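Removed: one protein chain of the complex. Kept in place: all other protein chains.
Each chain carries a letter (A and B) given by its place in the written order, and its residues are counted from 1.
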Amino acid sequence: MTGALAFDIAHMLAGGLVLASFMLLYQDRLHGLVNTYALHALVLTASVAWQAWAQGAPHLYITALVALVFKALVIPLALHRIIRRLGIHRDIENAVGTGLTMLTGMGLVALSMVVMLRVTAEADPLAREDLAMALAVVLLGLLMMVTRRNAIGQVVGFMSLENGLVLAAAGARGMPLVVEISVAFSVLVAFIVIGIVLFRIRERFDTVDVGALDDFRGERR
Amino acid sequence: MQAGAALLVVVGVLLGIAALAVALARRPRAYRIVYAASLAASLAGFAIALTALLSNAASFVVLPLGLPWVGARFAVDALSAFFLAVVNLGGAAASLYGLGYGRHEEAQHRVLPFYPAFLAGMNLVVLAADAFTFLLSWEFMSLASWALVLAHHREAENRRAATVYLVMASFGTMALLLAFGLMAGAGGDYSFAAIRAAERAPLAASLALVLALLGAGSKAGLVPLHVWLPLAHPAAPSHVSALMSGVMTKVAVYGFIRIVFDLVGEPAWWAALVLIALGGISAVLGILHALMERDLKRLLAFSTIENIGIVFACLGLALAFRANAMEWAAALALTAALFHVFNHALFKSLLFFGAGAVLTATGSRDMERLGGLIHRMPATALFFLVGALAISALPPLNGFISEWLAFQAILQSPALDGWGLKIAVPALGGMLALAAALAAACFVRAFGVAFLGRPRAPEAAEAKEVDRFSLAAMAGLALICLLAGILPGFVIDALAPVTRLAVSGAMPIQAELPWLSIVPITEGRSSYNGLLVFLFIAISGFGSAAVIHRFASRRLRRAPAWDCGFPVPAAATQYSAGGFAQPFRRIFGATLFAARDEVTMPPPGDMRPARLVTIIHDPIWERAYVPLAGAVDRLAGSLNRLQFLTIRRYLTLVFLFLVALLLVLALWT
Partner (left out) sequence: MILDIAVQGAQMVLVLALAPLLTGFVRKVKARLTRRQGPSLIQPYRDLARLMRKDAVVAEGASWLFRAAPYIVFAATWVAAALVPTFAAGLVFSWSADLIAIIALLGTARFFLALAGMDIGTAFGGIGSSREMMISSFAEPAMMLTMFALALVAGSTQLATVSSVLATPEVGLRVSLAMALIALVIVALAEHARIPVDNPATHLELTMVHEAMVLEYSGRHLAMIELAAMLKLVLYISLIACVFVPWGIAPSGAGLGAFAAGALLWLVKLAAGGFLLGLFETSIAKMRVFRVPDFLGVALMLGLLGTLLLFVSRSL
């Protein structure tokens, strides 16, 4: 398979990840949000596996497997259970409207393309675009965290941000496995802690709306 | 004689008509004389300007008016010839319309003297070849149109419109004054030839560019300086509204092109970006405002803002291409802008004439009180339909040609370098496509609610067709719209001398292409043939009708409307203008205009009607202009205390000022 086609497919998968991030932005139902996150993780798996094949780096297959098992299966299933037990499976409110969020997302994609393509002007031209899309995924994950009121939405945003980082690391050659394992474990630990905290919040305040928490911070507005 | 001298004679004739009108204005038939003479003068002016454009002859006249050591210079080159042709064509159409419409004007003495003066002022602005003459003519044009806006001064909203217009026009003139001052430099020679040749610091050039944008942009109606347009344009009589929207905004565009493309030399690198951004935003904001309006003339005024946005965006593209040494693409973008200038003058005048006819026949501009006019005023409805099709950029009419050229220019833009442009131009493409789709929606709404359906109020049920002069003016403009859409190659070829002057490049010659199609770059890249498309549609339409009538059936029966089996005779059940626009208010208006629909339903058993109130805010007016006006008020209030000082305080002021001036003299090296 020629090099150009390999890069085209890599770009296609990276572009698919950006599209999945956009899909995450406009989900307003919690179950749909978690399923879209599972799709996000699946596209990441495909992208990392393709990079493993194209670069001839077999340890990336393990990264892909970790992504598949943890991020596409375990975490979404656990999130579905948490949502059902918290009883919040009705719908989400965004803090900002959908149209404005999508336009801001477009602006962030443009920004990340401009920044990446200027900063890496002397690097390999075809890998730069993958990095630009990875940066776009990171920024879109941050945007998602900023525009969600529900804590679960913010958690999913954080995890999609981390997916973007994995994509960047896999695109640039030579990401050692130990980094991936430690990142994966730290995400898992963070996730467990967040789950426990969510239950405690819900017990205490009867809601997981982070806006409601402001009233209890001790600063009157 | 030379074109310049001939046109000055025409201007003189118009000023003479204005003077005559002052004397005759109170007579009952005076309007006929004034408008007929203006028609003749404008037609002569159009013929002279067209000849000058096609022959690409330049001429130059100096008159011993004004300042004794300067004189007044007038010149005609390709750029001014084109705009003179547009101005005089619009003037001729408005005069022909006025021959019929003028009868219904009750304040003749407030309209007749200023109308020819307005035409003369616009011609003078385009003819001017030095800064003094330009600014004097610009002010003269503004004042004449201000007097016309104030023609029906008894209504409070007209007075308010005139006040806002006066303030914005003065601001614009001041900006232009400063711009010319910066461009001429310390040399003191204000003729355009001297300004063109002068060297200036880049900072001065950039500042002059910004000031020119403020000055010309405010007269043209570019966001955020557009606030006077929807107030003033509807307030004037309809033929004057057509002139203000269709022609005066183009004079402002001429001023901008003259300064930025001709006099300033190489503009700064960010100029194109600013123009593209402002143009795109004006296009989208203008048409969204138009969708929220129920007053026909305000809707048309907002639509002018949209079209001016398109023109300025194409001018920005032309600047960007010229700075990148792609002259052929710059010529394409500039041709798109100028073709749109020509088109907009035509179809906006046509639409305003139609709105004026509706106002004359029904006494109302409010779409919610119209309906069914296609039966009562069939000719007006047909011409308004042609105007609506043209402004929605639908083939085979002329609006589509300028939009097509603009998109072709956008498609050449990836070759531009500069990251700002690489992001701004695709965004502009999206905004122009969105504006075009919204314009179609807006004019489906305008034509559908006003002319189709059933009458919503008694005045619409008793409307009568207007007189034949008005209809003749509308018919002429509609015909030119169709011809320009079918035979665009001739217009593009006529614009070639203008683009050669402004960007040193031209599009390929269109007149020798087979079947009269247009090819903007090369044959393989893109082409369009308006004549063939029109012929195909006509043949398919008539052919299928003929075949079906011959072989299938041609019987027709009339029956009450089906309406799913529940026909309601009351006309209030049909869609209103507000109802048609509700999806747009909900999707676009909620974020941009903070639009809210409030419904108050009385409790069951209460006989009062339910009320639906739509609240729309104009964010630019409320966030920018109102605080500014408040700040000016407060400053003026605090300065007012200077009126009431004691004698000792006044003496102290004089003393301090004298000491300060002496200090300046002492320290200035």
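The definition used in the following text is that contacts are C-beta pairs under 8 Å (C-beta built on N, C-alpha and C of every residue); 3 or more make two chains touch, one makes a residue touch a chain.
Please read all numbers here as calculations on a predicted model, not as lab measurements.
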Sole touch to the unshown chain from B:12, B:187, B:414 or B:627: residue B:414
Per the whole complex, from B:266, B:523 or B:633 the residue touching the absent chain is B:523
Per the whole complex, from B:479, B:511 or B:587 the residue touching the absent chain is B:587
Of B:67, B:156, B:559 or B:639, the residue that touches the missing chain is B:559
Among B:12, B:187, B:202 or B:541, contact with the omitted chain is made only by B:541
Against the hidden chain, chain B presents residues 371-372, 374-375, 378, 385, 389, 392-395, 400, 403-404, 407-408, 410-411, 413-414, 422-423, 425-427, 429-430, 433-434, 436-438, 440-441, 444-445, 447-449, 452-454, 515, 517, 523-529, 532-533, 536-538, 540-542, 544-545, 548, 552-553, 555-564, 567-568, 571, 573-575, 579-584, 586-587
Against the hidden chain, chain A presents residues 4-5, 8-9, 11-12, 14-15, 18-19, 22, 26, 98-99, 102, 105-106, 109-110, 113-114, 117, 125-126, 129
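As a convention for this text, only the chains that are shown with their structure count from here on.
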Taking each chain's centre as the mean of its CA atoms, chain A sits from chain B at a distance in Å of 48
Per the touch rule above, chain B residues touching chain A in the complex are 419, 422-423, 587, 590-591
Chain A residues touching chain B in their complex are 97, 99-100, 110, 114, 118
